[in-house]
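Of the protein chains in this complex, one is absent; all others appear in place.
Labels for the chains are A and B, by order of writing; each one numbers its residues from 1.
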Amino acid sequence: MRYFIIILGLIVVALAALFIIKDNDLLLIGAIIAVITGFWIAVFQIPKEKDS
Amino acid sequence: MSYLNKLMDGHDGGLKHEGMTPMQKIAMRFVVIGLLYYGLAALEGMIMRAYEITPLPFIDETHFFSIMTVHPMVGIFGSSYMIVFGAFLFLTPFLMEKPIYSLKMANGSWMFIGGGVLIMWLAGFLFSYAPLYTLYWPLPADTEQFTAIGGIVYIVGVVGIMIGTFLYTYNVFKTIVYTPKGWEKQPSGALLRSALGLTAIANFFRKKETKHLVPLPIAAIARGTIDVGLNAIVISTAGVLILIYLVGNGLFSMDLQDTWVDALLYKNIFWWGLDLVADGLVLVFVAGTWYLLAMMISGKDLYMQNVARAALFVEMVVSWTVWSHHLMSDQGQSNALKVLSGEVVTAFELVTQGIAVFIVLTTLYKAKPIKMTNELKFLLGGILGFMLAVPAGIIQADLGMNRILHNTQWIIGNHVHVAILVGLTMTLYSAIYVLFPILTNGVKLYSQKLASAHFWLHLVGGIGMGAFMGMAGIDGMLRRTIYYNGEYNTYMILAGICGAMMMLAFILFLYNIIMSIGLKGLLGIYQPSKIDTHDCLVQEKDK
Partner (left out) sequence: MADSLDVLSTLKLVYTIYAIVAISLIAWYAYSITQKGGEIKTASKGIFWSYVAVLIVMGTGLHFLTFNLVPWVPMDLDRANIKAEKTFKITYKDHVITLDENPMRVPCNKYVIFDADSEDLTYGFGIFRQNHTLVTQMQVVPNNGNDLMWKFGKNGTYYIRSTEYSGPKGAHMIIEDAVIVSGCSEDDIHSIK
């Protein structure tokens, strides 16, 4: 479940980035790194969840 | 046996669906729907091929572009995703030697993706929604050219596809790491680290190497699935953005300004995500599938296995950083991104894919003489497809070449269609021929002659179509437009003939498969299985 919640959060972050970042390469790269990192965190929640 | 009986019951007894496990049935459900969507994409492709020769009177311009909008979506998500996901949801538990984590999720995946593609297709068919798959901002939210309801239906379809995709990603990762009920506790975290390549990186810094806990194909599946997830996040984000504008401006007459989102920034983020399909999961999944097929066909260990694992990891990281090659003709894009991301990093796709080709060919060579089976010839066809398409991609990802090739038929012909139709699809056909007896409990193929005809028609048609489109591109023919005066008719007629060869190849293949398993067996795939997967594994253990 945490996996899916983090993914929803990442979609919101990416959406916000579309409105906030204008012409700035560093912020663009920062947003990309944030999405990659966030998704890896989401994936690493999976082993921690109960095997129900 | 009469023809009708054979059609109903299949060749040599056909498919006995009562004896199929749930996983066999689920994999077959994915594959059958994937093949049907392939047929739809091929039909759309042929309509567009004919239209490029001469505009067809019964299709207006808007509808032509709505076909062009759904065509890649049906091909990629409806067909390629479905076949790949079906195969991997079967292979992941098969190779990890445990049941899949959730059959319900697996069933949910094909239902959501299959249903989502249908809804999205209806947005084009009924409402002529046509912003193309590129969705360049603010075109998809343009309610002057397209109806808001058409766009909303399209996005609802995309949301369905993405839900099915996220379910697949979770199910794959969870299947790798979980411990089935009653089994000895498995090292979840270590399994995931091994699958994603972190163990291999850590080994570089350790005196004593840690053993890889997952087989090589699982490493490819896991790393490609990372790109699947990232891509789904970005497409979902674009979908939500478009939905906000379509609902706000289209249904509630609000005044949301499209200038609030910078079009170039959107293009960067969207292409970053979209490119994870073309330059990420496709290349990673294909390399992994090649390795598995090479080992299965040759019966030998993979040549340079550790290098292959490392290359899969490099390919994944490279795929996160190459998006800028799609923006080389965008003058607002910085030179640094164009050169570093667009040119230099992209060049490493030649290296990683080249390594995969070398390793697979060497592995097979070790086993010579090998019989030229269907799976082997389709595998070699797939390798040839990428040998042609990847260098074409590297060429166009160059500042000098992109200026005169961007958005021409070269891109979509020599690179995209050869990569997808020859490289990817022939690899998938090879996997289908390998998996066919495993998934059907040994059903025999109806006709080897039809299988051979399928191979040659598809190979020659695929390469030929790409080549003639590419030549038209070199002569200035753009993609994503219509030519009204027959400017490129010679190339387009030749490309159309090649397209028709591929269409015929697919019809022969489908006929061969239906005659092999029979219509009864085909329909039986969609009935619930009477066998419990856990029972099968207990029996295997007891042996």
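We adopt the following convention: contacts are C-beta pairs under 8 Å (C-beta built on N, C-alpha and C of every residue); 3 or more make two chains touch, one makes a residue touch a chain.
Keep in mind that this is a model prediction, so the values were computed, not measured.
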| item | value |
| --- | --- |
| Chains shown that the absent chain touches, full complex | B |
| Given B:H71, B:K267, B:R309 or B:H417, the one touching the chain that is not displayed | B:K267 |
| Full-complex contact with the absent chain, from B:F94, B:F125, B:F348 or B:Y511 | B:F348 |
| Residue among B:M8, B:M111 or B:M401 touching the omitted chain | B:M401 |
| Option from B:V158, B:V282 or B:A392 whose C-beta touches the chain left out | B:A392 |
| Positions on chain B where the hidden chain makes contact | 61-62, 64-65, 130-132, 134, 136-139, 142, 145-146, 259, 262-264, 267, 303-304, 307, 327, 329-332, 335, 339, 343-344, 347-351, 354-355, 358, 361-362, 364-372, 377, 380, 383-384, 387-388, 391-392, 394-395, 398-401, 403-404, 406-408, 414, 463, 467, 470-471, 474-478, 480-482, 487-488 |
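Just so it is clear, only the chains that are shown with their structure count from here on.
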| item | value |
| --- | --- |
| Centroid spacing, where centroids are CA-atom means, of chain A and chain B in whole angstrom | 24 |
| Chain A to chain B touching residues, read off their complex | 3-4, 7, 10-11, 14-15, 17-19, 21-23, 25, 28, 31-32, 35-36, 39-40, 42-44, 46-49, 51 |
| Sites on chain B touched by chain A in the complex | 101, 166, 170, 173-174, 177-181, 188-189, 191-192, 196, 226, 229-230, 233-234, 236-237, 240-241, 260-262, 264-266, 268-269, 272, 320, 332, 334, 336-337 |
